[in-house]
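Every protein chain but one is kept in place in this view of the complex.
When the chains are written out, they are named A and B in that same order, and each has its own residue count from 1.
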Amino acid sequence: MELLLGLIGVVAVFALVRSFLPARTLPAGAALGAVAVALLAYDYRELVGLEFWSGLIGFVAIMSALMVVIHPNPMVSVLFLILNLFCIALFFLILDAQFLAVIQVIIYAGAIMVLFVFVVMLLNLKTEEGLRLGGGPQRSGAIVLGAAFAALMFYAIRNRGEAPYFDPGPSGPGFGTARDLGGLLFTRYQFAFEAASILLIAAMIGAVVLAKRKLR
Amino acid sequence: MRVEFFLLMGALLFTIGCVGVLVRRNAIVILMCIELMLNAVNLTFAAFAHENQSMAGQVFVFFVMTVAAAEAAVGLAIVIALFRRRRTTDVEDASLMRW
Partner (left out) sequence: MDPAIVRVLVESAVKIALFFFVMLTAVAYMTWVERRVSAWIQDRRGPNRVGPLGLLQPLADGIKFLFKEEVTPPHVYLPVYLLAPMLIFVPALVTFSVVPIGPSLGLLGHRIALQIADVDNGVLIVLAFSSMGVYGVALAGWSSNNKYSLMGGLRSSAQLISYELAMGIAIVGVLMATGSLRLSDVVAHQIEHGWNALYQLPGFVIFLTAAFAETNRMPFDLPEAETELVAGYHTEYSGMRFSMFYMAEYANMITASALAVTLYLGGYHVPGLARLGLPETAAALVQVLAFCVKVAFFLFVYVWVRWTVPRFRYDQLMNLGWKGLLPIGLAHILWVSFLVLKGWV
């Protein structure tokens, strides 16, 4: 946790300083430098611990999410989102949700993002101009609410109590496997499952109808 | 106690996605930031499923993924249809019904 916050803090300070220059992308060098500094400061015995890897994956996830939002080229945003989805899949693995981790890669990173790549390629989108930034009230509102959010997180972490963060403990046998999930899906949540399949058919037909060219 | 890290991650990712939806112009990037928010929610559900050792959280993640897939498909189809009309994906240009 401290690793993650330290890394984000260093990068945030650097980005703030850098934002006074006309540059819209966080320099990769800053991020790498932050990682190097944090690694040097960290206790080497923790390097194989779950806490270290969770912090590292969390850092990559947040950095890639920021790049999704900041980078002007839509295709590069898609690539960073794919990286982010991979990090979330790794988080699912840490949380004993192994089936969900692989499903995340197959469906989200492997199908939905391909759809996005297709559309960006089809429409041949280039770099866009400008952000939709509002005027004065929006800016001051953003600063106030941002500070409030930061304070909220700070106090939530500060008052977390005595137990260590990464104590996932052993999960039950078969927790998170396909067998467990499938068992629930076909017995208790069967109606939702059938409704989801109807939803998917409706979405498929809708997408085909919407994107179809009119036959002349 | 064990779950706070993932809740924090979910909160941060959700916020970043939210800012992206509010700030970007390109309709496709807005859709991607929506996906980011949905993923943050998935992470939170999976964290709670792990803490309470209940598979219901993971079943919900499964359904969120399904709905996200359907919504991304239809949303992109709408963007393509809009692009065919107006040759732009800028949401500021889709202002016919704005006052």
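To be clear about the criterion, contacts are C-beta pairs under 8 Å (C-beta built on N, C-alpha and C of every residue); 3 or more make two chains touch, one makes a residue touch a chain.
This structure is a prediction, so every number in the text was calculated from the model and none was measured.
Which chains here would be touched by the one that got left out?
A
Which listed residue, A:111, A:133, A:151 or A:202, touches the chain dropped from view?
Per the contact definition at the top, the residue touching the missing chain is A:111.
Could I get the residues of subunit A that touch the absent chain, sorted low to high?
48, 75-76, 79, 82, 98-99, 102-103, 105-106, 109-111, 114, 117-118, 120-122, 124, 177-178
Note that only the chains that are shown with their structure count from here on.
If we count contacts the way the header does, which residues on subunit B are in touch with subunit A in the complex?
1-2, 4-6, 8-9, 11-13, 15-17, 19-20, 22-26, 28-29, 31-33, 35-36, 39, 42-43, 46-47, 49-50, 53, 55-56, 58-59, 61-63, 65-74, 76-81, 83-84, 89-92
Which part of subunit A faces subunit B closely enough to touch in the complex?
1, 4, 54, 58, 61-62, 65-66, 68-69, 74, 77-78, 81, 84-85, 88, 91-92, 95-97, 99-100, 103-104, 107-108, 111-112, 115-116, 119-120, 122-123, 125, 128-133, 149, 153, 156-157, 160-161, 163-169, 171-172, 175-176, 180-181, 184-185, 189, 192, 196, 199-200, 202-204, 206-208, 210-211, 213
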